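A single protein chain has been omitted from the complex, and every remaining protein chain is retained in its original position.
Chain lettering (A, B and C) follows the sequence in which the chains are written, and residue indices restart at 1 in each chain.
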Amino acid sequence: MKKFILDFTVVENRRLHDLYSLLILRPCQGTLPDMLPGQFVQVAVDNSKTTYLRRPISINYVDYEQNHLWLLIRKAGDGTAALIEKESGDIVNLVLPLGNSFTVPAPGKKVLLTGGGVGVAPMLYWGKCLKEHGTMPEFLLGARSAGDILELEEFKAIGKVNISTEDGTLGEKGLVTTNSALSQHWDMIYCCGPAPMMKAVAKVARSINAECEVSLENMMACGLGACLCCVENTVKGNVCVCTEGPIFNINSLTWQD
Amino acid sequence: MKKFILDFTVVENRRLHDLYSLLILRPCQGTLPDMLPGQFVQVAVDNSKTTYLRRPISINYVDYEQNHLWLLIRKAGDGTAALIEKESGDIVNLVLPLGNSFTVPAPGKKVLLTGGGVGVAPMLYWGKCLKEHGTMPEFLLGARSAGDILELEEFKAIGKVNISTEDGTLGEKGLVTTNSALSQHWDMIYCCGPAPMMKAVAKVARSINAECEVSLENMMACGLGACLCCVENTVKGNVCVCTEGPIFNINSLTWQD
Amino acid sequence: MARLNVNIGALKLKNPVLTASGTFGYGEEFADFIDLSRLGGFIIKGTTLNHREGNPYPRMVETPSGMLNAVGLQNKGVDYMIEHIYPRIKDAGSEVIVNVSGATVDDYVAVCEKLAPLDAINAIEVNISCPNVKQGGMAFGTSCSGAAEVTRAVRRTYPKTVIVKLSPNVTSIAEIAKAVEAEGADSVSLINTLLGMSIDVERQRPHLSTITGGLSGAAVRPVAVRMVWQVAHAVKIPVVGLGGIMNGRDAIEFMLAGARAIEVGTANFIDPAVTIKIIDYMNDYCERHGVDDINDIVGMI
Partner (left out) sequence: MARLNVNIGALKLKNPVLTASGTFGYGEEFADFIDLSRLGGFIIKGTTLNHREGNPYPRMVETPSGMLNAVGLQNKGVDYMIEHIYPRIKDAGSEVIVNVSGATVDDYVAVCEKLAPLDAINAIEVNISCPNVKQGGMAFGTSCSGAAEVTRAVRRTYPKTVIVKLSPNVTSIAEIAKAVEAEGADSVSLINTLLGMSIDVERQRPHLSTITGGLSGAAVRPVAVRMVWQVAHAVKIPVVGLGGIMNGRDAIEFMLAGARAIEVGTANFIDPAVTIKIIDYMNDYCERHGVDDINDIVGMI
């Protein structure tokens, strides 16, 4: 899949919360390149003095009709803090699309897309694509509190949404792994979120005999498979998350704890 | 004179030209500290990735009534380029006031304030102060072209303005040193501009027996007399431009060429 | 653009712009962004005799205007490279240079023997300066005797252009360069990464699995320029300069300091098309300064 270095204009910065922004971007010139669900972009952060490298951010949603690319960003440090300060009209430079994508399930399979915190990001575009392919996805979103459940309306527009919050302010109280939705039968579970959450979901998936793919967020320098910094130790040895991932089947990972 | 580290709000960024901006600032809290003409501030440039140290900028004008401080900035490199992008409402952190100031002439003396390019900056506040002290200053502004003659209306409001432009698009054609205003009698000439201009003016001043003070722009790190980076070799040896200057009588400099 | 031609020993480059080993993969990773044939050449990943898994994750952390890495020479070994990668890149249209590493002198020799017959490879860069491996690596690069020993052995084995890559983690890099020159190296390249470290103060543990790692990026440029200048004054062989080159201005800075060619490393991560911009800048610079042959500005300082 051909990669590009492109300037985008910020069409809108939707402040979802103190910590989160949804950036809606449009290419300064031309139309969006082809992108697959699960892929990510490398963002140059021109408005942070202390950010040197690009930052990897998942493709949250692609609206080819409007020529819009959505990035959902959580303030983690200086780089993401600067990104959520971007205003409409600002320019953002991206390298994209990067990485592999989710495996398309066979027709008729029951699939659950689960995300924790900002880990919901890739699930929106994936959900949309699944629906277009005729698979009705169901979602399971988890967060600490109601305010951290992001893009709820957008997810609802695609499929059924189950929610877990740690403080019980929305949906079931507890972690996603204890959500009642997980006690149903699933052929395939897709998961993105903090590592402990993904490991816990992977365990549940194994126990209910579901296939499971997770999206890893290893520290990256290049995002292109050139620097070998982002490696994950897999059954095949060290592989680059930025090229052979970020999506991995849990059976290829060494998470067998 | 007590120095401060203060946040200012940009009240207005007056784009005078591609290369120049007049930033009108107001302290975020409280009133402006006392400042003398000829002094400068050290500006933190928070919106440039490649600018590490503060940048020294002359005090262009102080309006105690409106609580406004004016900085006149010329784009020289990344730091000043970022400063002229500041928008109203933005915050700028300054250390101020720094350095010495111009020598107040005895009553009745004929004084000429001359500036080249952005070197006109300190002359506006100095002209205003002189006028308040009962000395009528006359100005001689020089630049390459009419568009580089800055704040002309403001200078005219204070005293007579003579102009030289290299291309003759405004005032007399040529350098300030050949301006007919210089053939008059002057007791004191104050000058700020590029080093070659100041040296040429110094020569003229000597030849017409006028006292002459110049404002030096040596490279600075601290602006506080702590790092000893900004030294000028004077008749007293190396002295710090940031504390014993930026204003020097030409007789104390080793410019005897 | 003939005015950008430079030679490193017998190696003829169409321009002075190379890419730094470990930062440009095998070139292919950048083929979507740039026309590889426009480069002077590209230096591929550190290659060792046998497959190496490299160090455990985490391997990198950002630092002010730079980054630390602890990759540890992960690669599939020279045989795999020759069989699977070489055929894909040998016709890229610019010089392909192999960066060679080893834990023992015999390792270096064994890799060089395998590389010597490859028609499309006209030069190797001998890495005696990798800070991220326990054995060999930087150990050879931090003493004149160690550097000389590797160079002597490689020189005996490898008939084409030998560039020896020096470590900056030394008291006198000029002394090491002289030792390497005396053993017949055709060129030296510098700098490899500075040994550095960074700690996560909240978790109270190092950011890298190996505790220390190699510092690269703009932050190291002043040190690299100084070392290139020192070495260029100490040896007669051509110097290849690198360390923190982010743009055309920086590249020219190295050439003025004495570099005949330059390598672009970390900057490739920030702008995958930066190398082409540097080549274009060099041309503009020559135009602007009335330079007919870029060799004329090499070592002006």
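The criterion applied here is as follows: contacts are C-beta pairs under 8 Å (C-beta built on N, C-alpha and C of every residue); 3 or more make two chains touch, one makes a residue touch a chain.
Quantities reported herein were computed from a predicted structural model and do not represent experimental measurements.
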item: Omitted chain's touching partners, listed by label; value: B, C
item: Identified contact with the non-displayed chain, of B:16, B:32, B:62 or B:95; value: B:95
item: Which of C:75, C:101, C:129 or C:169 contacts the chain that the document leaves out; value: C:169
item: Omitted-chain contact residue, chosen from C:215, C:231, C:276 or C:294; value: C:215
item: Hidden-chain contact residue, picked from the options C:82, C:118 or C:195; value: C:195
item: Positions on chain C where the hidden chain makes contact; value: 63-66, 68, 142-143, 169-171, 194-199, 201, 204-206, 211-212, 215, 217-223, 225-226, 229, 244, 246, 249, 252-253, 256-257, 285, 289, 297, 300-301
item: Absent chain, residues of chain B that touch it; value: 2-5, 44, 50-54, 95, 218-233, 237-238
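Everything below uses one rule, namely that only the chains that are shown with their structure count from here on.
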item: Of all other chains, the one whose Cα centre sits farthest from chain C; value: B
item: Between chain B and chain A, distance of the C-alpha-averaged centres to the nearest whole Å; value: 53
item: Residue list for chain C, restricted to those that touch at least two other chains; value: none
